[in-house]
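First, the structure itself, so that you have it in front of you.
A protein chain is absent from this complex, but the other protein chains hold their places.
We call the chains A, B and C, going by the order they appear; numbering starts again at 1 in every chain.
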């Protein structure tokens, strides 16, 4: 039984977060280079690898989700030390529980010449899995695809394994993992997305967008990793085009205002994440958050906001393969009144 | 207990439907005018209102989902005779169980000067409903919004009820209801989407797209209705911009090939519908169908198709409010090998 | 879009049904013998096979869910004409929409010397199915088990197919299918359970219990079938011990009171059915109905009823294999105040 766990978000009116994605003035740049020796596999409390002030910019790299272990045909999962190695944690000065961490995603560049796609038995959206197990005669086999990257043409190339077909896919670099230490003393695997962000596999975590995350511990303890060169909705076979990444991120804080769930924003849209299972509940979380945001931030009544979203809202199911599923609900700002 | 119900789709290899959305040569035009006296409220076997040959074009109208009963502020749901009145059924000559009905959506025009949006307690994606009931202190109130249509500017205007805000929304006319008589002797309310199509609330059912439906009874018995001038993903408050519609549709048949679930196609994409609850299962249906389509129609192995979809596939959750939920999974043809 | 479909149950306070399972005085007995030529495969409007007055008793038989087609090792599903053949419909005089049909289950006797259990690919709780499809390398094979019935000892015997093991299982005869014509002009396959009852596969539908069903059309149009000699919770492999049955049922009416969902009652318990997917929603339906029943029938406040159920309520997941899933929520009457 419980009563306190979610008390804040339930007893208070749903977050009245009024985002101001202003450009910070203090733009000191912190450089950090992650290696297999320094990565983490859990979103939780750990010794910071670096400290940044609000306004600071971070230039850092991430390994791919296999720790860069799969390099050529014949390589197998036995070479992989752990999934989704995370760069971090980074301690953000002055971040305290109850604040919101603002992450401006300034730039993302694929850090290598190829990407990797895999199918692992027991993981995926339309095969038997750990959490949706099925009796079956024989499991589907493990598979690995390699995707040459053309940086100039900004494409990756899919090469079929069972036929002689290949096709180019436009690059859309984003971070599959981005998050902070969870609340309530929890530590979560880098496979898991939840209230703290984590393995959201959201293409919205791309250059030009701003991410809002709840601060649950002093310093926030920010992590990122799991770079993707491109991905389909739902990441249905369980992988994107998995790549090492170079990231340029700028941090800021919203003091004394707490976002219950991750949110995103850019010039054109506001976006609320819902993260759970089944997808139905992820949708419910995302839209109750978006209604609350529109009501608190733009002044429409809750029912007017609900109606307007029923006419122009968007739903993006980013992944349906991780331990929790992720939905991003959004609305274009052109449909909203001026911000309060 | 059962064994036969779904035997066809399970024992045979998943549909090898190879769509050929060719333009029919015999383009006789059948005119039909629906009124409140001739509409139906059930997808099932009923006397046809007209007969068409494959290749024929149908010009017909549909009433809005309230039978055009809500016209001005102060009107209430008490005026509504039935939900989603359907135009039809139309008997398609030569259509037999085991065939696929091809519906080319040639043109859709909003048939009136305003649209209607409503919130009804017990219906919606983020409030207590008939199938997801909740104890609550008091239900949310019934609400009606009217949307003036600007045909020249191709917009509808949202006017908030609780504040003085209004904004224009671009028109995207489509049919919320489109389907045939169900299999197994069933008859389903016009509120329900399922294998036979029905209340899919899919914006993909718009001019320029071709819809494939399974034929379950002689003549197929085609129905349509529930025109929408525009709609957000998920139709989350339970309504789109509800309008009467004028539709121009052309029919064709794929003899001896049966689509298990509705599919759509246009110049650029192939699209498979998955229709059930929870959303997770709708996604599973849509993507197993799309993998099967790519495998049978374009020659990729199932695992290569799965991998490619994980990189470039799209998911559209069209509605999460009707008795079943609807997902459209799609891939752009530019990513596929030549059709077999 | 819709508004009226479920209006009754939503706008009115949740059913105030105050059941009175009194013993009717007029106990005329109607005999009826069903054969493969007279059975139906759909719950819907059809010509009645007999008419009964409230208080009358029906003595009738049902075929097993395979139409008695599987009789010995080597028989295959190809012999089966249709699933869940239904005995009926029976027209109940004076039953009108808005009433509740009361069915006293007086006696059930297995009508044969053996039962049948089957596994069909695509049907079951822990394998890939029509509505939860999965990519798989190869489907599990079709299987049939025969269960000799010992009427004197009241057991059926399980004989393993892949080893030399057998064990006796106590008989608990019940009707897998029991229901009436659906509302809204719908007709539903005999595979489907829903608001009208149908393929609930509920062991609670056994001798000594009383079932309440909503009347949706004049005469109610009552059907039954799919006898089970015994069944595990969830009917997880997709079948019970399937048998022909002899049933003795007595009908009564509750005029002018409508049960939204099937309910059951006996000397010791009141029981409310919730029928939908996922199981979570079936549980929500069953318990909101049970809270409403306790509140309206026994006078506890809704929150006191909720609390009491949290301490002594029972949940029975009867099946998780049909197109909808079925949960029976119950409470022993000894925990309730006197009936109002």
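Methods note: contacts are C-beta pairs under 8 Å (C-beta built on N, C-alpha and C of every residue); 3 or more make two chains touch, one makes a residue touch a chain.
Being a predicted model, the structure only gives us computed values, none of them experimental.
Considering the whole complex, the residue from C:153, C:208 or C:232 that touches the absent chain is C:232. The chain not shown here is touched by just one of A:109, A:159 or A:189, and that residue is A:189.
Within the complete assembly, residues 117, 119, 124-126, 140-141, 143, 145, 158, 160-163, 165, 167, 169, 230-241, 277-280, 283-284, 287-288, 291, 299-301, 303-304, 306-315, 317, 320, 325, 334-337 of subunit C touch the chain that is not shown.
Hidden from this view is one chain, which touches subunit B at 124, 126-128, 132-141, 278. Seen across the whole complex, the unshown chain contacts subunit A at 1-7, 9-11, 41-42, 44, 65-66, 77, 80, 82-84, 118, 120-123, 130-135, 139, 176, 184-189, 191, 199, 201, 226, 235, 238-240, 242, 276-278, 281, 284-285, 288, 291, 302, 306, 322.
Rule of thumb we're sticking to: only the chains that are shown with their structure count from here on.
One simple way to say how far apart two chains are is to compare their mean CA positions; for subunit B and subunit C this gives 32 Å. Multi-chain contact residues, meaning those touching two or more other chains, occur in subunit C at positions 132-135, 139, 278.
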